[in-house]
Every structure is written in structure tokens, then in C-alpha cells.
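Okay, so here's the structure we're looking at.
The complex is shown incomplete by one protein chain, all other protein chains being positioned as in the whole.
On to chain A.
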């Protein structure tokens, strides 16, 4: 570190009246870069990719190997649901856990815009990574065609569309949990614990069979990612459970953010 006299200009004398508010696109670019430029997130992406490849390798090797492209793609959903939203959580909670909120919210005092930028970029990363999952599934399907005499079956249908939609929901859920809790470990634990606790409950408490699809996001989203037909009731259940597990925490988070101080210590 050198101690030197300041020679470069510290401020300009130009007329600053022409300064315009930061456009949303630039805020989104900022949030996206922040989401991806840390080592933690890069490793997370590597881990998700390795897990995804691992799951597909097991599928390709076990059983008769006759697995369609879409079947492979469907099975990438487990690592994607579990870990991809953690990227959204980290990008959100870092503002508090890494205390960057002090900078973010002084550079952009319109706090709600920051939330939208985080949602847009989280969903963007989710969809972006789905393309990676598709590529991994291509390799897996080519492998079973070549080595296990599987039939080539490349068609994608309702199942893929359903997964894409759920990916949007999951990523938004990551942002919502991060915002509601404003703390990295708490948000990750709660995000992972909720389905872990709810899933066995849905199986054990069978008396609630009719209730679960209205309460549990996993149960409600099953028909969608299985590619089953979605009737009015299924869609209604999906909307209600998304409201409970994404809308509500997002609302709590926005209220906390809008009303309060940016406290990072």
C-alpha cells in the first residue's frame, strides 16, 4: 500500500443536473453480477452440475437404461429444487450477512426496485441453469442410446413446461425466504427444512389427504412436474400454495425492508 498525494480529480465540476435515475436494466445487471461473482455461488453451481450429472449417470446405469430425454430432464429437478434456490437466498441475504446492503441501498434508495431486480435475476439464473441441465440430459440420453440400446426419444412436453414454471416459483421462493429472514443460515435451513418436514407429514397424516394439496407446495406442484393434466382445481391449489410459500414470505420481507432501517451489524 502506498501513501501518496491525491492527484487524480476527486470530483468533476461538470453540471450534474443531467443525471438521470438508474434504469432498471442497469440495476438488474448489477444484481446479477453480484449474484454470480462470489466464490460461494460458483462452487454451488459446480456442485449442482456434478449432482445433476451424478443423478443422471445412476439413471443411465441402473435398470434397463431405456430412459427418454424428458425422463432424464425430469430427474434433474431434485438437485435443482434443493440447491438452485440457495443461489437466490445467498444473493438476497448477503445484503445483511455480508453487510453489502449499506452500499446497495445507498446507491439505490428505491428499495422495492432492488427486490424486483433480485427476483428477475434469480429467475433468470434458474432458467439459465435449466439450459445446463438440458445439456447434461442430452449427454445422458445420447449415452443410453449408444451404450444401452435405448430408443431415441427427444420429445419434450408438458413435463418440461411444468418444470420450467416451477423453477420460476422455486427461485422466487429463495428470494422470498432470504428477504423475510435476512440471514443466510436461517433462510437456507428453513428453505430445506420445510419440505423435509412436510413431505413425511403428507404421507403420515393421511386424514389430511384432501388438505395437503392446498397447503404443501410440493404436493400441489406434483401434477405439474409429472406432466399430468392440470384441471381448474390443480391450478387453484398451485396458486394457493405458491401464495403461502412464496407470496407470504415475500410480502413479509418487503414490509420489513420498506418500513425499517437497513441494519447490517
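Quick notes on this structure:
Simple rule for what comes next: contacts are C-beta pairs under 8 Å (C-beta built on N, C-alpha and C of every residue); 3 or more make two chains touch, one makes a residue touch a chain; residues count from 1.
Methods note: contacts and distances are computed from a predicted model.
For the chain of the complex excluded from view, the name given in UniProt is "ABC-2 type transport system ATP-binding protein" [choices: "Ethanolamine ammonia-lyase small subunit", "2-oxoacid:ferredoxin oxidoreductase subunit gamma", "ABC-2 type transport system ATP-binding protein" or "Succinate dehydrogenase/fumarate reductase iron-sulfur subunit"].
Residues 1-13, 16, 19-22, 26-27, 29-30, 33-34, 37-40, 94, 98-103, 105-110, 259-262, 264-265 of chain A touch the missing chain (whole complex, contact as defined above).
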